[in-house]
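Removed: one protein chain of the complex. Kept in place: all other protein chains.
Here is subunit A:
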Amino acid sequence: MFLSIKGLAKAFGELEVLKDIDVSLEKGKVLSIIGPSGSGKTTLLRCLNALEQPSRGVFSFEDGLVLDFEKKISKQDWLRLRRKSGMVFQSYNLFPHKTALENVTEGPIIVQKRDKTEVQEMAERLLDKVGLKDKMHLYPHQLSGGQQQRVGIARALAIEPELMLFDEPTSALDPELIGEVLGVIKDLANEGWTMVIVTHELHFAEQVSDEVVFMDGGYIVEKGVPEKVLKSPQEKRTQQFLQRILNP
């Protein structure tokens, strides 16, 4: 098991966003999280990247890293947690003062202090992979939303994470640009990346996921293989949610 999460909870002041989450993730598998807004799915993803500090719960990684959030967590362990994963944001969050290529090389060169020429070559390869080799010297504002998000994916891949996290990667995109981003994510799934994807694209989730989790009100309501959760859900709340999305 690459990562197992037990009893994860997160509160913002009085507001409990995550209540008691148990979920595990196998190496090379894709987990999709669906659910209504406010269900806690983005917060769960942000906890995995240490962008939020969980209030309770335990993360146990395959390599022996264990974080028990009821105890004090050392700075090193926070950093180890963060460096396990690459994050792709809903609103891309590219660095506007850097070119596409510089966005990708920033982490490896500045943080990881890797060799500049090597990183440069790797970044070009990554941008080529997401179909943007000819755009690598452009600034984010010169790119379309779909292109920016693909740079965002390349930037996250460049730090060589073990886990890729996607926070509604296509929610800010025009409909005709969604396909190009989903295509890149599908390629990554086929290459065997371990991924967690928060998404509203049910059809995509069905194609790409090994497991789907439906969240509501800070709980995991239902989880299982996509055919089961998305096609014949057992829980009433899952059925209602799917009904609303599929027949608005």
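Keep this in mind: a contact is a pair of C-beta atoms (placed from the backbone, for glycine too) under 8 Å apart; a residue touches a chain by one contact, two chains touch by 3 or more; residues count from 1.
One rule holds in what follows: contacts and distances are computed from a predicted model.
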Protein name, per the UniProt record, of whichever chain is missing from view ("Cystine transport system permease protein", "Acyl carrier protein", "Hydrogenase maturation factor" or "Cytochrome c class I"): "Cystine transport system permease protein"
Which residue of A:Asn93, A:Gln120, A:Gln207 or A:Gln239 touches the chain not shown here: A:Asn93
Option touching the unshown chain, where A:Val66, A:Val111 or A:Leu246 are the choices: A:Val111
Hidden partner chain, touching residue among A:Ser32, A:Asn49 or A:Thr199: A:Asn49
Selected residue (touches chain absent from view) among A:Ala156, A:Ile185, A:Val198 or A:Ile220: A:Ala156
Touch list for subunit A against the chain that is not drawn: 49-51, 79, 82-83, 85-87, 89, 91, 93-98, 106-107, 110-112, 139-142, 155-156, 158-159
